[in-house]
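A single protein chain has been omitted; all remaining protein chains appear in their positions.
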Amino acid sequence: MTDPVTDPVTGPEAAPVTGAPASLDVSGLAFAYPDGHQALFGVDFSVARGERVALLGPNGAGKTTLVLHLNGILTGGTGTVTVAGLPVDKRNMAEIRRRVGIVFQDPDDQLFMPTVREDVAFGPAAAGVKGAELEARVDRALALVGMAEFKDRPPHHLSFGQRRRVAVATVLAMEPEILVLDEPSSNLDPASRRELADILRSLDVTVLMVTHDLPYALELCPRALILSDGVIAADGPTAELLSDDALMRAHRLELPFGFDPRSVATGG
Amino acid sequence: MGAGHAHRLYRHGHSPVHGLPPHTKLAAAFAFVVVVVSTPREAMWAFGVYALLLAAVAYAARVPPGFLLKRLLIEVPFVAFAVLMPFVAEGERVDVLGLSLSVNGLWGAWNVLAKGTLGVAASVILASTTELRELLLGLQRLKLPPLLVQIASFMIRYGDVIADEMRRMRIARESRGFEARGVRHWGVLAKSAGALFIRSYERGERVHLAMVSRGYAGSMPVIDEVTADRAQWSYALALPCAALVVCLLGWTL
Partner (left out) sequence: MHVPDGFINAPTSAVTGVVAAGAIAVSLRGARRELGGTSRASEAERGGERTAPLAGLVAAFIFAVQMLNFPVAAGTSGHLLGGALAAILVGPYTGVLCVSVVLLMQGILFADGGLTALGVNITDMAIVTTVVAYALFRGLVKLLPRSRRSVTVASFVAALVSVPAAALAFTVLYWIGGTTDVAIGKVATAMIGVHVLIGIGEAVITALTVGAVIAVRPDLVYGARGLRQRLKLRVNGELVDAPGASGPQPAPVAARSHRKVWITGLVASLVLAGFVSFYASANPDGLEKVAADKGIDEKAEDHAAADSPLADYGVKDISDARISGGLAGVIGVGVTVVAGSAVFWAVRRRRSDDASPASTETTV
């Protein structure tokens, strides 16, 4: 993780750390739900170590389905997923789940324990971390998201933005290889949104961010993928994709009124 | 219900009763009720002593009598039943104020009322001095199957979330001019219940995903444990032990 991720305009070609296996490699992934609805039709992409990549796409494009394949929660389709060289299959499941940290969209789903501390401790404790080391991990993760003083509060007494930050901490406590965020900015007020962006930028970890929030993607991720109708329709520097009007229209992606990616792109 | 408001039944406080480890309190309350139920109904004085014992605990726990009495109302349906027992039970009858009452029924009514009331009062004191989370830890410590404790803890964690969803659905219905007035509106309400089930189940699946994503493999990692020393145990068990003495006296006297 020595990659200079601090440079926001680093392109996909420049980012990979040579020698290290890609953090994430997905090839030929197809999947249908038991009710017959097919969500993925052959997805291929790769994320190098230290990259921050946005996964964009309209509603129903299969984004969430794809995310659930990354740590082997959904399997049974065709194609392969590897995380830092380790294929996602039954044998490696425990290790894969430690390496891939998913922050789900609804923090209420993620925070299922009675107190913040127990929730953050859940992942490392399940992996066998105990005692002082466990406490240290919890403190470290909470400090990273600025929630240290809320340690003993029940999650439902926190604001939505705070719950989202604790949700990020629950995953960081597991010291993952790659952080996968599902709609991290949804339902956040502008201040919470900015605070979360600052936190994400400060982390030294590979990030895959699934979002509809195009300015947020541009702000945080140098590279973007567009998932549309269950396949990767485009892959390139975020600013370029967002500036391609025809591409954007074809995949039902719209920038907020008055937002011009060309004017902010170089500023990151 | 619910952890959301640190459960309505719980009264925050720092009394000696609040401070006892939850599993000792659970064990004490349960043992007390068992003793009460095993007491012969003819030993009327014994039930008076039990009531005094509970009153002493309530006083130590600083549970106000008004609060306790209000919570006893949950028993009302059974009181009504008990009142009718003397009229309907079998056996020899006695005339009281011109009414023919069954002696056996009178005893039965007394029995149900006395034991039921003491049982409810014991539960109320337990619930008002123990936080939900503590109760769960206590149940876990008392070797309830871990899976059962987990189910109970999820039920409590998400009880509020689901009740909230139900409330939002009702507001959505009412905002569109629907008000359930009778049997013909059951279809709509049942659809809401169905939708609520789907949402609950799907949330359960998402919670499971979130758990599995963090390495859950069927058992909860032990993060907190409650322990009690000998003094705390003897303090908590003072109540059922005192009751047991009364009970034995009730049988022998």
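By letter and in written order, the chains are A and B; residue numbering begins at 1 in each of them.
Assume a contact is a pair of C-beta atoms (placed from the backbone, for glycine too) under 8 Å apart; a residue touches a chain by one contact, two chains touch by 3 or more.
Keep in mind the model is a prediction, meaning the values are calculated, not measured.
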{"item": "Contact with the hidden chain (one of B:Val88, B:Ala172, B:Val226 or B:Val245)", "value": "B:Val88"}
{"item": "Residue among B:Phe154, B:Phe178 or B:Trp233 touching the omitted chain", "value": "B:Phe154"}
{"item": "Among B:Phe67, B:Trp107, B:Phe178 or B:Trp233, residue touching the chain not depicted", "value": "B:Trp107"}
{"item": "Selected from B:Leu20, B:Ala58, B:Ala127 or B:Ala228 as touching the chain missing from the view", "value": "B:Ala127"}
{"item": "Chain not shown, touching residues in chain A", "value": "30-36, 38, 41-42, 68, 72-78, 90, 93, 112"}
{"item": "Those residues of chain B which, in the complete complex, touch the missing chain", "value": "1, 7, 9, 26, 29-30, 33-34, 36-38, 41, 71, 74-75, 77-78, 80-81, 83-85, 87-91, 104-105, 107-109, 111-112, 114-116, 118-120, 122-124, 126-127, 132, 135, 145, 147-148, 150-159, 161-163, 166, 180-183, 185-187, 189-198, 200-201, 203-205, 207-209, 211-212, 216-218, 220"}
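The rule is short, and it goes like this: only the chains that are shown with their structure count from here on.
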{"item": "Sites on chain B touched by chain A in the complex", "value": "3-4, 132-133, 136, 153-154, 157, 160-161, 203, 206-207, 209-217, 221-224"}
{"item": "Touching residues on chain A, where the partner in the complex is chain B", "value": "68, 71, 73, 94, 97-98, 100-102, 104, 106, 108-110, 112-115, 117-118, 121-123, 125-127, 134, 154, 156, 170-171, 174"}
